[in-house]
Every structure is written in C-alpha cells, then in structure tokens.
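A single protein chain has been removed from this complex, and every other one stays in its place.
The block that comes next holds subunit A.
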Amino acid sequence: MSKIVRKIRPSEYWRIGEHESYFSDMSLKGLHLHKIGTYFIHFKKGEPKRIEYRMEVTKKKSITYEQIDLYEENGWEYVTSYQYFHVFSSLEESNAPEIHTDPAEQAYTLQRLSKILLVNLIAMSLAVALMIGLLSATWFLDGTPVLRLVEGYIIQQSIMSILFLYYVYYSIQATRAIRSLKRDLNEGKAINHHAPWQSSLHKNAIFPFFYAGIALVSAILPVMQLIKMDTYTLPQEDGGLPIVRLADIEQNPLLQRDEYYIDEVDWANRYSTNWSIFAPVQYETDEGGIVEGRMWLDESGTYSPSISSEIYELTFQAFAAPLVKDLIKWNSYKEEIDSYVEIDHATLDELRVHEEEEQKQIVAVKGKVVMYVRYYGYADVDHLIENVAQKIEVFAEKENT
C-alpha cells in the first residue's frame, strides 16, 4: 500500500506547460501523480524518479483507447484525466519520442476546447448579466436599498451573483489563455514542458476553497431567515413585546378587536418576526379595533382605529439614519415624503413625524433600534410619540443587557 498525498489543485488549469513541469518536480521528490480531482491532486508516495509528463487535450471529456494505445506503444503511459485534459508519463531515461512533433498540428487539439470555453463564457455572461439586472432592480428600483439590505431577503442571491461574477472573470482568463496558447502553437512555438511553475501555478490555488466557503455560508442565510420568520396573533395584553398597542393609544374601554382569522392567525391583529445579518431582530405588526356606537367624523362608518408598525434592531448603528429615510420613502406617498417634521425629543436619537387628518406616521431611532409606526385614528400625536418612545426605550435597554 503506497501512501497518497493530496495537494491543492492549481486553479489555473489552462497552464499546460507549468502543470507538466510541476508533476515532474513532484516526481523528483518521490510524489508521483495519481489522480486529479476537483479540489486536490493526489500523488502516490514512492522512490524519487525523473519522469516526464505530458498533458493532452481532447475534443471530448473522454480519451479514446486508440489514442492511449498509440501513446503507450511509444512509451507514454496513461496516468489520469480531468475533463478535457489527460496526463501521460514516461521515465526520462526511456527516451520516449516526443508526443507532439508539430506545434501547428497540436494547435488543432485545442480548437474544440477553445470553442466550448467561448460558448460557455457567452452563455454564462448573459445569465449572470440577467441575474444582476433583476437583482439590481429589486435593490434600487424603489430607491430604498438600505431597507432591502436590512430586510435581508436578497442578500444570499446578491452574494451568489458576486461569486458568479468572479466565475465569469475566471472563465475569461481560461478562454483567453487557451486561445493564446493555440495561437502560439500555430506560430510554431512549442509548449515548454519545464516552464517554471512555482510562482504562477499556486498563487490563486486557495481561491476555490474561499469561494466554496462563501457559497456555503451564504446558503445558511435563507435557512436561518426561514427558521426565524413567523406570524403570530397579537396577545390581548402587552406581552412584553416592543410594540405600540392600540389599547394604549385609544384608552377607550369600548374598543374591541376587529378580527380576521386565516389558518388560526388573526391577520388583522398580528406580529411577524424576521431575521437578517444586518437586523437580527425584526417585527412587523398590524392591529385594528372598532368602537361600537362611535362614528368617524365624516360619518363614513363606525370608528375603527388601526396601527401598523415595523421595528428593526440593527447590527450596525450606521444604518439607522439611511434606514429612516428609506422607511419614510417606502411607506409614504410621494407628496408626503417632504412633509415629515423632525422633532427634538428628550430620549429619542431621532424623531420624524407626519400628521395629516386622522393619519399619523412616526419614525423613531434610539441606539440601534429603528421603529416606524402608522396610526389611523383620533388619538393625539403627542400621546402616540410618548408610547413609541417608551416602547423603544424598553426594547433598546433589553437588547443592551
């Protein structure tokens, strides 16, 4: 049983001469090429020997028996294959005839690969461009990129598209390298089977691992989000949640819930939880009530106040200010955006209020907590502000301890 030694596979697989030279140098150290995998090259430990290696490129991912036989009859032993590349070896002392005696003829062997690489590159570039186009639309079309970031629904896709973008760059390198090798061969420049490999071959070798690592970690994000995402019926009493409650605002014992149940959740009186790396605690709430015997002032129907809110606890405080802007933009009509008034508050870091008849909108910041509240009803806006300040205070303190 001989021992197998694994080495990280160079990512620049198109450097044929450098690979041949690398395998020869490894054999001098007693590590003889055995197998080429996706991430590792396997070497068999043995006696140090002077061995020549040649990498052959074929039209298909397999090599024919006929080709192997012809090479073996000439003293070149078949070692292993990786996709379009096939490695043959020969003891230096056996003086086997050179496999390719005509560089221009060898150039033909790269023709098919060169074409495949180009077609793949074009197809992939189009796909990645489409993907990035769609994603950018999601990020920027509403003009609320910080809100999108904090919600975290498209972070994983964005990381993936950046990785794909790198892959496009990598494919461009491969395509160009094979094309230029083909050109060199056509001009009669043979491959240097002893090209120095130390600096060129292993410089980016670690990248595939880095790449796979990021892809793996980013794949956890949506799973994590799915685990943390849920919707519950709001409890009748406070429940220790950092949510501004309709009963506290209205302070009317006649207020009753306006219920709307689907699948055992009262969607008119609910709170939903969410998670993202930039806002690990998130709530979105709706609450609606009805006061029998009281009418809206315009006699349009029974008085039915409601409150909706969004609460974010951010990872980085720096996102608070841009998030405020995005929340206003996302939740308001165009003409409302400019009518928010900034108010100095004793305990809040930032407070913006918009009031228009029975609709009141508030965005408040305290530390890393950002809260948006929209209320329809006749309660006083100052009363609403104090409730927001109190809930946000409790939440910010709880998260700090």
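One rule holds for everything that comes next: contacts are C-beta pairs under 8 Å (C-beta built on N, C-alpha and C of every residue); 3 or more make two chains touch, one makes a residue touch a chain; residues count from 1.
We adopt the following convention: contacts and distances are computed from a predicted model.
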Hidden chain of the complex, named as in its UniProt record, picked from "ABC macrolide family export system permease 2", "Helix-turn-helix transcriptional regulator", "Urease accessory protein UreG" or "(2Fe-2S)-binding protein": "Helix-turn-helix transcriptional regulator"
Candidate in contact with the missing chain, chosen from A:P97, A:G240 or A:P253: A:P97
Residue of A:Y22, A:Y53 or A:Y71 in touch with the missing chain, whole complex considered: A:Y71
Contact footprint on subunit A, counting only the chain that is left out: 54, 56, 65-67, 69-71, 73-74, 76, 97-102, 104-106, 108-109, 111
